[in-house]
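What follows is a single structure, written as structure tokens, with notes after it.
Note that one protein chain of the assembly has been removed; the remaining protein chains are unaltered in position.
Per-chain numbering from 1; labels A and B assigned in written order.
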């Protein structure tokens, strides 16, 4: 008899197990009584060796060398259900991701992990299916709701954007709950890094908690800077390719991509649409102005001050995203100093001094002076030039103050070095600028290609022009100044208010006067860059001077 | 007695287990009777807890933190045999990969996976060893044989190549059966991608099936474009380095490399020989003409129309590889539209209109019009420029129509955008060409470096010259035309038939007239490119004109 019973306990001998129940009615009845239907959040080890009835949607199907594991969820929790046909053979091949099921399982644990051994499993009827999914979504959306906490500072801009903020926070929380990977792509400067990092600090702990796994932070999250000042088709194809691979290899879902400090302009449209073909969702949080809004209708949420008639220069992306981070996760640590740093780096203090003052107060309480924030910002720009498009999550954590002691040491070590590089670049630049007066405006120009060694030189052309532009104002008290860096196929430029400059007008002017130069570009009123075809460089510089004369 | 029996069941107490058999002759005898010798394909869970005798060759030795696992195969199947000395200690250290063994094992399952616990294991004698390996190889080769299915189209070229096709298909199937990784390297254009993708679609399901593992598709297969129009030493060193790492880290075998739409020329020789030093095998499927065949004797199979006296221009690599894919795996899905697309992209319709017509018919039945194929080809070229040398397998699947609905959406989104890029490039090009008449021939030249912004600009120089060349023929009805793009160290060129051009003759001419320019290059009669040293650019252009005069 011993032998026979042994057989009955064999994991893979399901039919006999059933027979046994018929043969031993009393025992079987007892078990029958016990088959309760539970929410997945209620299943725990106390039900070990017991039969339970569960419902869920299949999130993943994992074929091991042994059984097939169906990871199911019901909005309250998750459980792996094991089906076995023969070693490595797909069990229940008609059950796939997205199907909803009802199953009788025997609860067990394998190396301490909870699992359900499938005794019986059935697809829900079409009618039940829809309702069950709706029920799950309702539970998930309920859990995704955010607490109504106040912003860090008072600002009419934030107030007007509040509903968009809440929508964005809830969509991000929903993605976490639904185990949808999140990719954050941001602009490659201090403000962009600040925006991306604040969101990262809010999201990572929620992913780890939701999935009960520290490792999930790497499998379900990526933050990465964009090369261009917008989300380009190259980024989109790469993000899509990576995500499709994770779907195929790890049964991941397609991700939610959050574009920060980029994303509002028509240049971002194609890339976003490309992602949508592959079922990627998007959220955009930007502060750059766009004449037309072609983005809102393509994304889950679009946050940008210009959408509510406000000036984006007043609220940088790092400021916006820190406020958003707090809504996503009110327990987010060590981000309250970020808005001041991001705002100062993007010169929001010029247009929105009061808000910056408020943020600076908050930063001060965290031990961050204005000088320290400026220094950290310097380190971010330098490090970002070195790491380029790598994520290096943990290194960036140090730069942003996790832990603060190492941040301090890093700033103390690197800032004097970076300042020397800036000084050298300024000295090179100053000994090679040409200055001429055009009408009321002074034009300072530098041939970048002839003056700087090129690839790998720090600071980069745009920054050098900025330093040189500021220096001439300071040392020679020139208040009506335009500074340009001339490259083979591009100009980068800075202007003072008095110069009455406009990058947009310049582009219109050049395209009218010299259409064969194929000028493109962008930027703000007083700063930006344009590209053109190389053999038109000289004519472009001449027309640039003509343009200044007209202002 | 209870205690004693417990001990007897201990996994690691092999000696006592043996003793037990002597102590309990009747029980032992029963077991003795049961020690059948089975083929590995016959081993299954019904033998759980039973002793079996198996033979096999050791494919891998995996040292875990616990036992040592010897993965053995016998041509019919595979089984992991577990030996245990002490935790993490190598059991049977004199047994290594490539050895053949006979073992008595107790069949068990670990987390549902079948395994054999080694009770006794012996190396086969030298005499048996050779015979056993031959037996395995015979079984494997038998399984590698292909069904004699007809080609998709009738063509004397295919007929002449049929034996080479069958040889290639069987070698690829044998590699899959032997768990040898397969690397496909292909040309970086529509025809090359088509060739690589058709083979990929045939091979991946066979790997997954053979290894009973979806994951094996990533571990035992890589498809990747070549940067240059041949398989260069850089590719070869990188493929070798990667493979050696996989051998060391995962006990993989050295791979079979299939070079598609490249590989037939003397420029490929060094790279192939380099791989062979490291025991890599090669198959080449190409359609580019070579004056001498130095490749056939270095590879398992070499398929190229020129080897059987036929014109490779008539049968592009994508056409050849789709036919090969069907032989490798007759159940390959969704590839029958590929030959038409590949053939059109490589202009095989000019020299082989009937075959292309046949393939177009087949594509049409699959829902692919000529226009759609042309559009997909446009998307492939664009995407390949963006992803460069990444594999992005799943993204490429979408581009090729898995699933078709997303392919359609992608084409509808990207093609209008790409056409605009092409139009802009053509407009830039046209406003910067110089045209002169040399004898009967019109020469159209563009200084690429002066006209285009460089790195990252799409379309690339060769394509721009192609567009500009076609445009002038169409708009000005010039039928005797040569178009060149001039770069610092290279010329790219296109000619009409009437120009009686020849890239090979040009190279000979230049090397005779200006040996110090160190001209190299290649291409077809009417299209190609050359390189030279930068300070000879002007002289090269003058000699180019002289050359045209002589034709």
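Throughout what follows, a residue touches a chain if its C-beta (ideal position, glycine included) is under 8 Å from a C-beta of that chain, and two chains touch if they have at least 3 such contacts.
Bear in mind that the values here come from a model prediction, so they are computed numbers and not experimental data.
*Asks:* Pick out which of A:398, A:502 or A:537 touches the chain that's been left out of the picture.
*Replies:* A:398
*Asks:* Can you work out which residue in A:48, A:96, A:159 or A:333 touches the chain that's missing from view?
*Replies:* Of the candidates A:48, A:96, A:159 or A:333, A:48 is in touch with the missing chain.
*Asks:* If I consider the whole complex, including the chain that's not displayed, which of A:149, A:227, A:413 or A:542 touches that chain?
*Replies:* Checking the options A:149, A:227, A:413 or A:542, the one contacting the hidden chain is A:413.
*Asks:* Which listed residue (B:167, B:278 or B:460) would be found touching the missing chain in the intact complex?
*Replies:* The single option touching the absent chain is B:278.
*Asks:* If the hidden chain were put back, which residues of chain B would touch it?
*Replies:* 2, 6, 11-12, 63-67, 82, 84, 86-89, 110, 233-234, 237-238, 240-241, 244-245, 247-249, 270, 273-274, 277-278, 488-489, 516, 518, 531, 533-535
*Asks:* What is the set of chain A residues that contact the non-displayed chain in the whole complex?
*Replies:* Residues touching the hidden chain, for chain A, are 1-2, 5-6, 9, 44-45, 48, 109-114, 212-215, 218, 383, 386-387, 390, 392-395, 397-398, 406, 409-410, 413-414, 417, 424, 427-428, 431-432, 447, 449-454.
The criterion applied here is as follows: only the chains that are shown with their structure count from here on.
*Asks:* Need the CA-centroid distance for the pair chain A / chain B, whole Å please.
*Replies:* So the centre of chain A lies 35 Å away from the centre of chain B.
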